[in-house]
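The other protein chains are all here in position, but one chain of the complex has been omitted.
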Amino acid sequence: MSTLKRKSNSICVTLGELAEKTQSELSGDGGIKISGAAPVDKAQTGDITFIANPRYLVHLPKTKASAVILDKDTPCQHLAVLRHSNPYLTFARVIDILYPDSQLVPQGIDSSTIVDESAEVAPAAAIGPLCHIKDGATVGKGSQLLSSVYVGKDASVGENCLIYPGVYIMDGCKVGNNVIIHSSTVIGSDGFGFAESPEGLKKIKQVGWVEIGDDVEIGSNCSVDRGTMGPTVIGRGTKIDNLVQIAHNVEIGNNSIIVSQVGISGSTRLGNGVILAGQVGIIGHLDIGDGVRVGAQSGVAKSIPAGKTVLGSPAHDIKDSLRIEAALSRLPELLKRVKKLESKKPD
Amino acid sequence: MSTLKRKSNSICVTLGELAEKTQSELSGDGGIKISGAAPVDKAQTGDITFIANPRYLVHLPKTKASAVILDKDTPCQHLAVLRHSNPYLTFARVIDILYPDSQLVPQGIDSSTIVDESAEVAPAAAIGPLCHIKDGATVGKGSQLLSSVYVGKDASVGENCLIYPGVYIMDGCKVGNNVIIHSSTVIGSDGFGFAESPEGLKKIKQVGWVEIGDDVEIGSNCSVDRGTMGPTVIGRGTKIDNLVQIAHNVEIGNNSIIVSQVGISGSTRLGNGVILAGQVGIIGHLDIGDGVRVGAQSGVAKSIPAGKTVLGSPAHDIKDSLRIEAALSRLPELLKRVKKLESKKPD
Partner (left out) sequence: MSTLKRKSNSICVTLGELAEKTQSELSGDGGIKISGAAPVDKAQTGDITFIANPRYLVHLPKTKASAVILDKDTPCQHLAVLRHSNPYLTFARVIDILYPDSQLVPQGIDSSTIVDESAEVAPAAAIGPLCHIKDGATVGKGSQLLSSVYVGKDASVGENCLIYPGVYIMDGCKVGNNVIIHSSTVIGSDGFGFAESPEGLKKIKQVGWVEIGDDVEIGSNCSVDRGTMGPTVIGRGTKIDNLVQIAHNVEIGNNSIIVSQVGISGSTRLGNGVILAGQVGIIGHLDIGDGVRVGAQSGVAKSIPAGKTVLGSPAHDIKDSLRIEAALSRLPELLKRVKKLESKKPD
């Protein structure tokens, strides 16, 4: 039942076509019909599967898939194979072929949506029901706003964006082209800034905005705060997972990867190609260089030069961190050993 | 004022009736009228209270409650008591009696809600204002969608569900019966998968779905991603707190408890009766056995066999973790002791 529903969204192609379109090497019958993709341990006849992570190789001998995508070397006799030096990328391309994009909302503006007088929605945009697009806002051609999307005053959404239900793009924020934003994410909530005053905490009015580059994807339930002054920036091609906090005036470079539940504090700058694993926290006003990698749950309190990998809370160079961690397991025993040494002292 | 408002939602019963209906042992006047429940230190005349956590016993002598629910042994002379071996469960049952469920939305479909042509809403379902139910979606009888709920294409909501305002159930996702989902939670946002390509990070199209079993409850602001292929699964009776991240193709067994701000990475499987405390992170592709317990803020990087309790980041067996933690406090002193040993060496 589940399977049927899923497959109804896919199309049917031959393995030969897939090989040709993905420029991969076919071994086996190119006439095999493929009508879906599935994990190696759940695939059925007609499915293609893939193995990029060796821990799933154990399932290969018994898979019911009709074909598998592998790298150049992994042996496989019993099954038709598409081989490519980058099987994960090939898999991504196969999925694109099997499950072509569909228009999720009809072009035009749903009658239940409210578009303020001076907002500009491109004729070739598609705005679903119950959205609210305010004065001065713009939505570019090819963009789809699925349902209950808010585009604030003077905010802009570029071309070919996909904005899921319940996304809030606040006043003055700028979203580039080909951007995907998932549900319940907020672009441009106020930065968290207060000055102590005789009357209590005085709000620093947040008069900046957010700029999101082309080809960015942001997951669900994220908060991207506007700059206090000037922009908070997410660079081109950067991908952000769910439940991530990006504070005011953070600047993230291009093609960086921010995994779920990360928090980046105010005015910190990340370079290009940075990878932050899940639940990482970074304090404010730091510089994180190009290509830096930060391990899961790490706490970063100092700037990190380009190319380094760090781990731990507080974060250390990963080698030091692993060495400390290994030593830690031996700490209770070490206490005993030192006690023993001390007891032998009085000789 | 607060109290009045609260009480207006409760009904009035005698302590004797409560004893009978909860099969607990009454000591004191069964004719006492109970019209509300309140914490032991805030209760007023007419309230019943309970003590399940011994740290609240200190308030018992001075409580103004008219009755208290206790275990079999705790002494209490000055107050009417309902005794039961499981006072917390008895309290849960008493609350159910005092505050009976009410229909939160009238049956039928509010006129401001948009139901696409081929969606099927049971006549005995109740759909509040400003919802959007897309083509092919189904909502079962007895289910209530309070307000601004999105049910995507071919998604399904079973019977007797309670879906709070601002929940987004994305295309193709399946919600069982008697499921409760709190506001701003997203079921079926895309999994976070990208392949490196010459043109930058290439999105792995996420063509799977989410399956939520019967009797599941999910808190507010959670993100449950759809499978890359196939389902992300939340098993029957499992309870999930707020702000939790469940990544693509995670499978959670039955009757597990996932506390607030936990993150579970892709393809990890949890057994039945697992308890993850707050802010735990688990990396991908692991197996967490039945009955495993993970302490707050732990970071799990290895599979855990059934029945174990772990703690720490990275997580160790809880005994080892507590031993390491205790030793850590002595580490600065240990450094001095070793230095002293070394200085005495040259004899």
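Letters A and B mark the chains as written, and numbering starts fresh at 1 in each.
The rule we apply is simple: contacts are C-beta pairs under 8 Å (C-beta built on N, C-alpha and C of every residue); 3 or more make two chains touch, one makes a residue touch a chain.
This structure is a prediction, so every number in the text was calculated from the model and none was measured.
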Check your understanding: Of the residues listed, A:59, A:141 or A:316, which one is in contact with the missing chain?
Key -> A:316
Check your understanding: Among B:16, B:39 or B:291, which residue is in touch with the absent chain?
Key -> B:39
Exercise for review: Return the single residue from B:28, B:128 or B:271 that touches the missing chain.
Suggested key: B:128
Exercise for review: Using the definition of touch stated at the top, determine which of B:30, B:278 or B:291 touches the missing chain.
Suggested key: B:278
Check your understanding: Which one, A:222, A:258, A:277 or A:292, makes contact with the chain that was left out?
Key -> A:222
Point to revise | Where the unshown chain meets subunit A, residue by residue | key: 112, 114, 130, 132, 148, 150, 153-154, 166, 168, 170-172, 174, 184-186, 189-190, 192, 194-197, 200-205, 207-209, 211, 221-223, 225, 227-231, 243, 245, 247, 249, 261, 263, 265, 279, 281, 283, 285, 297, 299, 301, 313-314, 316, 320, 323-324, 326-328, 330-331, 334, 337-338, 341, 344
Check your understanding: So which bits of subunit B touch the chain we can't see?
Key -> 2, 5-6, 9-10, 36-39, 42, 53, 55, 86, 88-89, 91-93, 95-96, 98-99, 104, 110, 112, 128-130, 146-148, 164-166, 180, 182-184, 215, 217, 219-221, 237, 239, 241-243, 255, 257, 259-261, 278-279, 296-297, 313, 325, 328-329, 331-332, 334-335, 338, 341-342, 345
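Note that in this section only the chains that are shown with their structure count from here on.
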**Study point:** Where subunit A and subunit B are represented by their mean Cα positions, the distance between them in whole Å
**Key:** 26
